[in-house]
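Of the protein chains in this complex, all but one are displayed in their positions.
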Amino acid sequence: MPGGDFHPFFFVVIAAWILVCGLGVVLFRNIIYSAVSMVFCFLGVAFAYALLNAELVAIVQILIYVGATSVVILFAIMLTEVQQSYGQLFHRQAIFAAPLAVAAAVVMTVMVVSTELADVGDTSLNLSVHALSSLLFNRYVFPFELVSLVLLAAMIGAIVLARRQGEKR
Amino acid sequence: MSGANNDVMVILPGVVVAATALVVFMADTLVGGRKWVLPWIAAAGLIVAAGVATAQWIDVGAIGSVWDFVSGSGSGLFGGGTAESGFASMVALDKFAYYCTLLFCVIGVLTIMLSDAYMKKRRDAMGEFYGLLLLVITGMIGMAISIDVIALFVAFELMSLPTYVLAGFIRGDERSGEAAIKYFINGAFSSAILLFGLALLYAATGQTNYASIAAGLNNLGADAQSGLVIVALVLVAVGFGFKIAAVPFHWWAPDVYEGAPTPVTAFMSVGIKAGAFVGFLKLFTVAVISAPEVWTAILTILAVLTMIVGNALALPQRNLKRMLAYSSIAHAGYILLGLIAVGAGNVSVGASGERVLDTSGSSAVLFYLGAYAFMNIGAFGILVWIRNRRAFRYTLDEVAGLARSMPWTAIAMTLFMLSLTGIPPLIGFWGKLYLFTAIVNAGMTWLAVLAVIMSAVSAYYYLRVVWYMYFREAPGVAPAGAGAAEAGAVQAGAVEAGATVAGAPVTVGAAGALETGAGAAAAEATLVADDAGPAVGSAAAVVIASLGVLVLGLYPSPLISAAQGALRVLLGG
Amino acid sequence: MEAADSMKIAVILIVLLPLVGFITTLLFGKRMGGKAHIVPVALVTVTAALAVYAFGWVFQHQEEPFVWDAFSWIVAGRYHASWGFQVDTLTGIMLLVVGIIGMLTHYYSIGYMRGDGGYYRFFAYLNLFMFAMYMLILADNFLLLFLGWEGVGLCSYLLIGFWFDRKSASQAGKKAFLVNRVGDFGFTLGMFLVLVTTGTLQFAGVFDKAETIGAGTLLWICLLLFTGAVGKSAQFPLHVWLPDAMEGPTPVSALIHAATMVNAGVYMVARAYPLFAQSETAMLVVMVVGTFTAIFAACIAITQNDIKKVIAYSTISSLGFMFMALGAGAWVAGIFYLFVHGFFKGLLFLCSGSVIHAMGGEQDMRKMGGLRTRIPVTFWTMLIAAVALVGIFPLSGFWAKDEILGGAFAHGYYVVWLVGIVTAFLTAVFAFRMMFMTFWGESRADAEVQAHIHESPKVMTVPLVLLAIPAAAVGAVVGWPPEAGWIHRFLDPVFFAVEHEEFEWLGTGGALMAVSLAVALLGVYLAYVLYLRRRELPERLAARVPWAYEASLRKMYMDDIYEVVPVRSTIAFSRFLWTGFDVHVIDGAVNGIARLWGWFGDRLRPLQTGRVHNYAFGILAGALALVVIVGWVWGI
Amino acid sequence: MSWQDQIGFPVLSVITFLPLAGVVLILVIDLLRRPAARLGADGAVEGAVRRQTWWPTTYKVISLATTLAAFALTVWVLFVFDKSTSQLQFVEDVMWVRRFNIHYSLGIDGIAALMLLLTTLLGFIVIIGSWHYIKDREMGFFVSLLLLQTGMTGVFCATDLVLFYVFWEAMLVPMYFIIGVWGGPRKIYAAIKFVLFTLVGSLLMLVAIVAVVWYVNGQGAGLTFDIRALSDVVYPYHLQFWAFLAFFLAFAIKVPMFPLHTWLPDAHVEAPTAGSVILAGVLLKMGAYGMLRFCLPFFPDAAVDFVPLVAGLSVVAIIYGAAVSLVQKDLKKLIAYSSVSHMGFVTAGIFAAIAVADNAAGMEGAVLVMFNHGVLTGALFLMVGYLYERTHTRQIAEMSMLATPLPVFAGFFLFFTLGSLGLPGLNGFVGEFLSLLGLFEYSHALAAIGALGIILAACYLLWMYQRTMFNDRGEAGVMPAVSLRDISPREIVSLLPLVVLAVWIGVYPNTFLDFLHTPVQYILQQMGPSIESARDGAVAHLIEATKGLF
Partner (left out) sequence: MSPLDWWLLLAMLLFCIGAFGVLARRNTIVVIMSLELMLNAVNIALVAIAQFRAGSQGAGVLFSLFVITLAAAEVTVGLGIVIANYRAKRTVENDHFDEMKG
């Protein structure tokens, strides 16, 4: 598939999928449904990456999000034993938040779309996995190392937080 | 130096800090009960990192006399030199980075000292605490040396994530937890916004490297003020504005400052803020320098709102931590003036057609960050110190009469409050003077006028602390009238009070400067509670901060020269 | 220059000795107790001798006055004022009056004030007064004159309020000072105008340029200076302090409020003769004010019952006479009157003091009577003084008064002359009303007081007698022949522009003299009828025209007007400024701004809801707003 | 002229920092005398420390010694002072902050010399005056007084704008404490009001300082904060206008000029005696001094255009202050408002002097009024303090006939009252006469109104005197025979220097005026062209300035 080639049909389908599932996350009353909807959304995003010719990202997306993150979230849902939101689903400010979100989308879209970017075109940057990893471990090795520190911090942080009080290791 | 060697040299101070973090984590599992070594390790790591940075920074051969060194007139400390980039222009070790690294290490060491008594109570979590703190500092150093938005964002996250944890470090404490959740949700929200902004910036230029972004924006010509760039810059400003607590992205600050453990609050108020400002400064003045009109407009709005709202909301606060939180919001507003000065200032065209900035705004920001570090850490340090000594809910009423019970503490707090107000000859004054010169020089005098009016407003709540400490009496202490009261009665009462509290610990300061009426020690005796024990570290931190505020206030040249020299060679610009 | 050098020493001593007396008495007088008077009295005696010496010097050097810039006082910018002294014939006359009466009053006070708790203080103040008064008359520039001017005012304040534990005394002292201050206000502005116009304050310098000053400016200068004189010399409408000033000990009344200080205004106007003489309008004002005051005060004096008040209003009236003279152009006559008035009015006061002393402090004439035989020395001296005051041949007052009236008539001010005649008539009435009520008839005092009546000690009566001599004779001595007496020749160098006409005994001059003498005698007779022969008449008269009587008794309501118009309104206005404006408007604004900030901060607080989602909303909304604003600013 | 040529040691620094050295000495000894009171010391030790009765005397003596030494040095300086030149003298100059070319530079001209004398004089007088006044935290009080003196001295000596500003602000802090810790019932309100008022003005001044300095820098003249160098620059009118306003606001608040005066009565009433004396005696002078030093020579055109406004406000202040004094019930408040009135003469004199050519007398008079007011009002506050120590009240209504039990006191009180109401022969007269004369040259009408203030001054002062010292209430007013101790030798000693000065200046003011001739001429010279051009019309200038804003 020629990279970066824009397929209106696939785009529309995937976009619809992503947005509907995204809405599902936000709108479902049952938190489990929300979580499942999120997983589907992530899947859609993975397809979008594929459509954009970034297979590695798509795979990583599926591995990390669909595989790991979703599970963590589900665990959290189980741990907090709150499957359903009782009472109000939304804050009262939702009636302001919805227009705000719409307005944000509109304003940003108008502003972004109104800007004609000169250099946009089908550059079909077709990076192989090899090329990507080469970049990752040469040019981007510094952020890569930093990310590892972030993960370390997150892990330790999660342990610190989730540990019960007074609990000894 | 060259090649990979060179790359490592470029990030060496950061590597030292990160490595120390790992050492702390590991040592945590190895030392068993001897947890007290952990802070020493952490501090040592920071000091080594600072030493490394200093060694790399200073051109030893050109130091000249000691006096030149101190007054900054020699070229050895700040003049000349080159900047080196590494990791394929991902990071750069320029004088800016040295300055920031040194600043962060100082802040880190002071925070470690401040937290001694606090962590003594939470021995088992010491490793995590100091390790995470070091990781945050690594992230901050990363912000300072990044010259690529990807590195910048990762460093940003490295700076943020452990802070969320630190804010919620007191498990079981609802306020601490609440602080963490507020900080986390808003923080993640705003970093997503920041990320989107960076993505749009990337969209506009197709580049992530600062220099390339600058070139790309330059190529855009008039489009450098297009809707895309505006949205991108606003979103970036949201992300950084959140971290520096600029209005209207400041909401978290008071709640989190109040709820988080006080040493962490102290760290957040100066460290995180400094880190974010440093990243902000470098990104805008290096990468987005081609579109100064846009971000100057954005920052001007932010600065005006921040100064007004911060000061207005600090006024009614009766909780000292909250008051300091709002004051720190207000100070963010002042510091923004420096950034605006850069954007609004005289941008001349260099020899090869590139834009050359007037750096006085940037150096003012760096100077102010340094000055602010001393005074605000000091102020929070006093709160920690009082909390170490007695039950203390950080309210204004509780510091009433402090001048009698803890005279030296009161004096130090007065110094910090006056410095925050900007009263000379304390360091806060020079910070403000520096900022005002920058902004006036940039032709935006009205902002300076607004800032001074707000400073006058701020004087009210800063001086309120002083008046509570000095002009009021602690509850239960008979007020001794100034003129009319019989001296004998007061003396007798004081001696009596002194006798009844035999055994109550007296602070180092109580041996103090002002003729005290013994007094409040009696009330204190029953309250001195859980955190008993000498907290030498906190005291030392406060002393260091006071000395910094006072000595650098009397002779600010070294810090000014450093801040100015830090901008002399700015890689990527 | 032998003589000048000796004069320098004399002048310095004249000024300094009383000052030394003041300081030493103030510092050590208390320890000296009843002997506290020794130093000041001795010093004043020496000073009087020196004053006489100075007079003698001036007598010899009439044509060239002694002027000496001792040392500079204020040097600022292009202005310069110095401690400079000037002795000319006018000064000489004043020196004589001040020196002699001052000395005699000091002696008199030894007796009068004996036993008073503030004995030493009294003499200290008196000496300070002498210092200031000498300074006033010896000054060679307006500023130094002003120093003496204010100095005598201060002493007047201190001495009127000498018995400060009496409310009325302390009130009266304050009133005197404040009313004088109003005059000084004008005097100060006058000095400014002089200074700005001529560049100097030195008399000689100013008068040299007098002709170059524009008419309008000159008028202003004269009017402003005259304001000062009005205050100091108790002219209408600033006369109100002088009657109250009688709260002070009687020697003070004699010395300060009759013989010397109150003359300062007259002296000053006379001194500024070259200025006034240039401005007809100013002269007219001086004359009108003087004339009006003369008759105005006389009308009040006629109903007063306090013996000192009568003399006080009489003094006001006399001072009015002097201004009338000056304004009418009869300069020498004015000074002549000042000269003789000092003696007989001083004497009159001292005698009244002796009467009061005899009556044990009683001042109400309605409780006196029949004292003629009980205190003969006092009676005879007082009678001389009264006759002199009324102006009956050949006593002093006659010559001076007659020259004034003659002068007014000669200059064509017939109305003024007529008013003067009426005043003279009234003067005769109230003066002899006082004499008859006090010395004739039967005594109306309590038995206890009656028993105590006694003649004053020698130390008081001797000065009375000594003073009676000039009071009786000096007028004839220096004023003979009328219009051309010695005093005219003596003062001519000062009032160089005055021309003399030959006095015609059988012409207008003689006729006028006869008229005034007749009027005075008529007045005495009327008093005799009203207050000795038909005592019931005054009451019936008062009942016939109650409004007139009441107005006279209530001092023409001047005090009431002052109470309401300037005093109360000032206080009310000040109170409004303070509680209304200062506290509410200004401070209200200040506190209001502070409160506004607090309010603003408080209103913002609810925004800080503590809820995460609100915060996030704020962030996003803020971001959106920023985009819109910045985008809008750039018109996208 | 630098100190090397004149006196052989940096005398201004020594004068400035001698009190600070005293503070250090006191603190060191205080620490040394508590050998045992360290960590873990108990109350017994505290008690033992407190029983060291020699200590209060010692720190008072140290305070007195340092301030007396500063005064003696000042007198020496005045002897050495060269009155024939307008140059700064005893100049010291050390680089301070290289980045901004800020110098630690001191130097005085004649005006500053007089103010220096006043500062050091009142400095030691209040030490004597406060000897037994403070009962609580006494050492802190003396330390504050010494710190305050260092700040005030520095203000008058500094010749670098930033150094000036540093001293100007630094002096706020000890005053804040003096009012706040040792003040009366509403001390907190008064203290914070004092600080905030001053701060608002001085912070705006800071912006103006920066704007002025950076303008000069932008003209290529290089960065300098040197006052003389900056005052030689000709600034564009709109900068002059706004910078003048900012400077003027700062100084007008300090003076204080109507309607910015409301901090003053509160501060004076609540402050302890020494605080009031210093406030009235020195602090108010700093405002007028600032006008002379900055507003006029820096911004001559703007200053000239502001003359009508300032002169008008000054006259209003004269009348207003006097009128409000008239109805005060509190002695201190009365004197406080009278300060507003008296300082009106100062500002009137200063600004009248620049309104018309060759009007140095007004300005010299104004400076003399500054000095005189320091002496007289300082003395009056001191005496009210002494009175308060005896009667424990400052309410006029609660006093009467005090001249009976306190004759000597009443004498002194009368002396200063008379000086204050401008009796010729005492110092008050000379200054007010000259400044009113200056005003008269500018506007006869304003001077006439201003002169009304002299009448009112007599009214309120004599009324005050009558109500306190004399009998004001008939028989009822006679105070019961209370045994009040008449004035003590210590108190007399504290007042005598002021008496001497009051007479001296009244009789021979040239000793002091001589110091002023050349500096005033210097200022007027700098103003010269502006005075000539003032007739172009202030309104046109104002419009121009407003345009410059945008």
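Letters are used for the chains, namely A, B, C and D, taken in the order the chains are written, and counting of residues starts over at 1 for each.
As a convention for this text, a residue touches a chain if its C-beta (ideal position, glycine included) is under 8 Å from a C-beta of that chain, and two chains touch if they have at least 3 such contacts.
These numbers were taken from a predicted model, which means no experiment stands behind them.
J.: So there's a chain missing from this view; which of the remaining chains does it actually touch?
T.: So, spelled out: the chain left out of view touches A, B, C.
J.: Which one, B:157, B:358 or B:398, makes contact with the chain that was left out?
T.: Only one of B:157, B:358 or B:398 touches the chain omitted from view, namely B:157.
J.: Among B:20, B:138 or B:207, which residue is in touch with the absent chain?
T.: Here the residue in touch with the unshown chain is B:207.
J.: So that we can see where the missing chain sits, which residues of chain C does it touch?
T.: The missing chain touches chain C at positions 605-606, 608-613, 616-617, 620.
J.: On chain B, what residues meet the omitted chain?
T.: Interface with the chain not displayed, on the chain B side: 149-150, 153-154, 157, 161, 164-165, 168, 171-175, 177-182, 184-185, 188-189, 192-193, 195-196, 199-200, 202-203, 206-208, 254-255, 258-259, 322.
J.: Could you please point out the chain A residues that touch the chain left off the display?
T.: Looking at chain A, the ones touching the missing chain are residues 3-4, 6, 11, 15, 18-19, 22-23, 25-26, 31, 34-35, 38, 41-42, 45, 48-49, 52-54, 56-57, 60-61, 64-65, 68-69, 72-73, 75-77, 79-80, 82, 85, 87-91, 93-94, 97-98, 100-102, 104-105, 108-109, 112-113, 117, 119-125, 127, 131-132, 135-136, 140, 143-144, 147, 150-151, 153-155, 157-162, 164-165.
What we mean here is this: only the chains that are shown with their structure count from here on.
J.: Roughly how many whole angstrom separate the Cα centroids of chain C and chain D?
T.: Chain centroid spacing, chain C to chain D, equals 38 Å.
J.: Once you find the CA centre of chain B and the CA centre of chain C, what distance in Å lies between them?
T.: One centre to the other, that is 76 Å.
J.: For chain A, give me the residues that contact two or more of the other chains.
T.: Counting only residues that touch two or more other chains, chain A contributes 107-108, 111, 114.
J.: Give me the residue numbers in chain B that touch at least two other chains, ranges are fine.
T.: Residues 226-227, 230-231, 460 of chain B each touch two or more of the other chains.
J.: Quick check: in the complex, which residue numbers of chain C touch chain D?
T.: Counting only chain C, the residues touching chain D are 26, 71-79, 143, 146-147, 149-151, 154, 157, 161, 164-167, 169-171, 173-174, 177-178, 181-182, 184-185, 188-189, 192-193, 195-196, 570-571, 573-575, 577-578, 582, 586-587, 590, 594.
J.: Quick check on the complex: what are the chain A residues that touch chain B?
T.: Touching chain B: residues 107-108, 110-112, 114-119, 138-143, 146-147, 149-150, 152-154, 156-157, 159-161, 163-165, 168-169 of chain A.
J.: Taking the complex as given, what residues does chain B use to touch chain D?
T.: It is residues 71-73, 403, 418, 421-425, 429-430, 432-433, 436-437, 440-441, 445, 448-449, 452-453, 455-456, 459-460, 463-464, 466-467, 470-472, 480-487, 490-491, 494-495, 497-508, 510-511, 513-518, 521, 534, 555-557, 560-561, 564 of chain B that touch chain D.
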